[in-house]
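One chain of protein is taken out of this complex; the other chains stay put.
For reference, chains read A and B in written order, and residue numbers begin at 1 within each chain.
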Amino acid sequence: MQPNPKWRAWRRFARNRLSVLGMVLILLVIFSAVFAPFIAPYPEHAGVVVNFADANKPPSAQYWLGTDSVGRDVLSRIIFGFRNSLILGLAVVSLAISVGTIVGITAVYLGGKVEIVLMRITDVFLAIPSLVLAMAILGIARPSQMLAMIAMAVAWWPWHARLVYGIVRSLKHEGFVTAAEVVGASRIRVMFGELLPNCAPNLLTKASLDMGFVILLGASLSFLGMGAPPPTPDLGTMVSEGSQYLPDIWWLSVTAGLAIFIVVLGFNLVADGLRDLFDIVG
Amino acid sequence: MHELLHISNLNLTFETHDGPVHVLHGVDLSVGAGERVALVGESGSGKSVTARAIMGLLPDRRVRIAGRIGFEGADILREPPARTKARRGRDITMIFQDPMAALNPVFKIRQQFTAVLDRVDRRLTGQEAEEHMRAALRDVSIVDPGRVLDSYSFQLSGGLNQRVMIAMALASRPKLLIADEPGTALDVTVQQQTLNIMGNLSQAYGTAILFISHNLGVVRKFADRVCVMYAGRIVESAPTDALFADPRHPYTRALLASVPRLSSDRLPEPIEGSVPDLSKLAEGCPFRPRCQLSRPECDAPVPMRRDAGRSVACIHEASAA
Partner (left out) sequence: MTKFLLGRLVSGVIVIVGVSIFMFFLARVIPGDPARLALGPEASAAQVEAMRQQMGFHEPYVEQYLRFVGGAVNFDFGRSLYTDNPVSQDIAATFPATLELVIFAGLAMTLIGGAMGIASAHFKDRWPDNSARILSLLAVAMPNFVWALFLMLILSFWLGVLPLTGRLSESLAAPPAFTGLYTVDALIAGEWQVFLDALAHIVLPAVALSLPGLAQISRLTRTNMVDSYDRPFVEFARAYGFPERSIALKWALRPAIIPTLMILGMQIVALLGNAFIVETIFHWPGMAKYGVNAIVRKDLNAMVAVVMFISVFFVLINMLIDTLVSFIDPKIRLKA
C-alpha cells in the first residue's frame, strides 16, 4: 500500500481517538453556528422576544432544553451562542497571534535593547491574570462585543509572544537562517519567510488550545456581566442568568454550561491531536 | 568453568502500532563463571534487548518472549518476577553506554551510591557505607573520592562518571556484569583506561562480563569469546583469537574489514546496505541481501554448525567444512 502523506498525517492525528471526537465536536459546533438560523427551532428567540406564557419551562418535547425567564427557547439561544463564541474566539486568537508573533519575532531578530524592552513589556502583561486584565480594561468603558474582544486580545497576546520568542530564538542560529542572510534576503523576508513557517506547527496547536481558553475567558467575562450586552445570546451570560434561579430552574445554567464545555473540550482534544501530529512536547 | 548464564532459543517480539517486530530469533548464548563474552553487532541487531531480557528490564506489556534464560539453574523467564528483581544490583549489575545520562542529574553521587549499597547490604551504618564508597572509588583509581561523592554527575568528566559507574557496578561483587557499550560516549584513550579498570577489577572479584559492543577492535583485547549478532540472531560464536584469525561468517568478515586499523594501509571497508527491517523478515539467512556469496539456497532456514567450541550459521561454511 502506498503511504499517502495526508493519510499518514491523519493516522497520527487519529491515533488518539479522543482527537477525532474533538474534531467531530468542533465540526458540529461550527456547522450549527453557521446554519444557526436554519437549525434553531426558534431562530427569533435569539433576539428580544418576550413570551411569558412559556417562561421557565423545563425541558420538554416542545422546548428540548427548556425556556428561560422570559420564555425563550434555550436550545435556540445556545445554537446562536455558539456563533458568538466562535466569532469571539476567532477574532481574539487571530489578534493575539498576530501581535504576539510580530513581537516575538521582532524581539529576537532585532535583539539588543529592543529585545529587552519587548520581553519586559510581555512580562508585565503576564504578571496580571488574563481575566483581571481584561476586566480592568473593560471596567473603564461601556461593555461592548468589540471592546471585549480587544480587552481579551490585550490579555492574551503575551502568551504568543513568549511562545514565538522561545521558538525563534532557538532557530536563530540554524543554518537556513544564516544561509538566507548570506544570499542577501532582506530582514523582513528572513523573519516572515523563513522563521515564521517554522513556528507554524506550534502556533497552530496553540491556536486550537487557545480557541478553547479564549472562549472560556469570554464566557467568564460575560458571566460577570462584562461581555456582550443583552439580548445577544451568549453562553456565559446564560449561565449567569440561570444561576440566579438555582436550584428550581436548573436547566438554563446546566445546558449553557455544558455547551461551553463541549466547545472548549472540542478545541482541547483537537489541540492534543495536533500535538501528536507535529510531535510537540509539552 | 561452570556455566553461569545459559540462554537457549530466545525469541522476542515487540508489539508496535504497526504490527509485531521480531527482535530476537532463537538466540543461544552462554557465559561461564568469570568468563568475558562479547556480544557484537550493529545497532538494532538485538544486543541491548538481549541484555535487558536477562535483567528482566523489558516492559511486560507489548513484549512477547519465549525460550529460556537460565541463570545459576533458575529460569528467569519462568520464575516469579520478585526473584529476578532481587537478583538485580546483587548478582547481576549493569553499566550503561552514557554514564552521564545514567546518573541522576539532581542527586549527588553519594546519594546514588548509597542507594546502590543499600541493595548490597541493608545493615551498613552511615560511617561504614561512607568508607565502603570511598574504598570502591579508590579501587577505580579515583584519587579524591570525597569530592566525587559530593558532586553531581554533570560536574564530573565523562571518564570519571564511567569510573563511578564501574565502582557502583562492582560494589556488590556481582557474578555477572553486563556492560552495554561502555564508554562509547567517551574518547578512545579514556575508554581504554576505563575498560582496563573494569577488566582488572572484575578479574579480581571473579565477576563474569557480558560485554556488548559494536566495535570489534575494542572487543579483541577484552573478551575471551565473541558472539556476533545480526538481525536478532547469533550468526557466529568463537573464542576471540580464533574468530579474529579465521572469521567464518561473511558478516563477521565484513565486520572485521570495516574496523579501521593503525597497522594497516588498507582503508576500512563499509558494509554495503543496511540492517533489514525486522518487521518483515523471511525464514532464511538475514544477511543474504548484503552478502556477496548469496545464493538461492540461502533462502532456506540456516542451521547452526558447531565444531570445536565454535559455531556459525552459514550454509557456505557447511560446504567448506
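The definition used in the following text is that a contact is a pair of C-beta atoms (placed from the backbone, for glycine too) under 8 Å apart; a residue touches a chain by one contact, two chains touch by 3 or more.
Just so it is clear, the structure is predicted and the values come from calculations on it, not from any experiment.
One chain is not displayed; in the complete assembly it touches the shown chains A, B. Here the missing chain is touched by one residue of B:L57, B:L77 or B:A257, and it is B:L57.
Screening B:L4, B:A102 or B:A313 for touch with the missing chain picks out B:A102.
Which of A:V74, A:V190 or A:V239 touches the hidden chain is settled by the complete complex: it is A:V239.
Remark: the omitted chain is touched by one listed residue; of A:M23, A:L204 or A:L224 this is A:L224. Checked against the hidden chain, the listed residues B:I7, B:A53, B:M94 or B:V148 yield one contact partner: B:M94.
Seen across the whole complex, the unshown chain contacts subunit A at 18, 120-121, 123-133, 135-141, 212, 216, 219-220, 223-226, 236, 239-240, 242-243, 246-247, 250, 253-254, 257-258, 260-261, 264-265, 268-269, 281-282. Touching residues on subunit B toward the chain that is not drawn are 55, 57, 61, 85-90, 93-94, 96-98, 101-107, 115-116, 119, 152, 154-155, 168.
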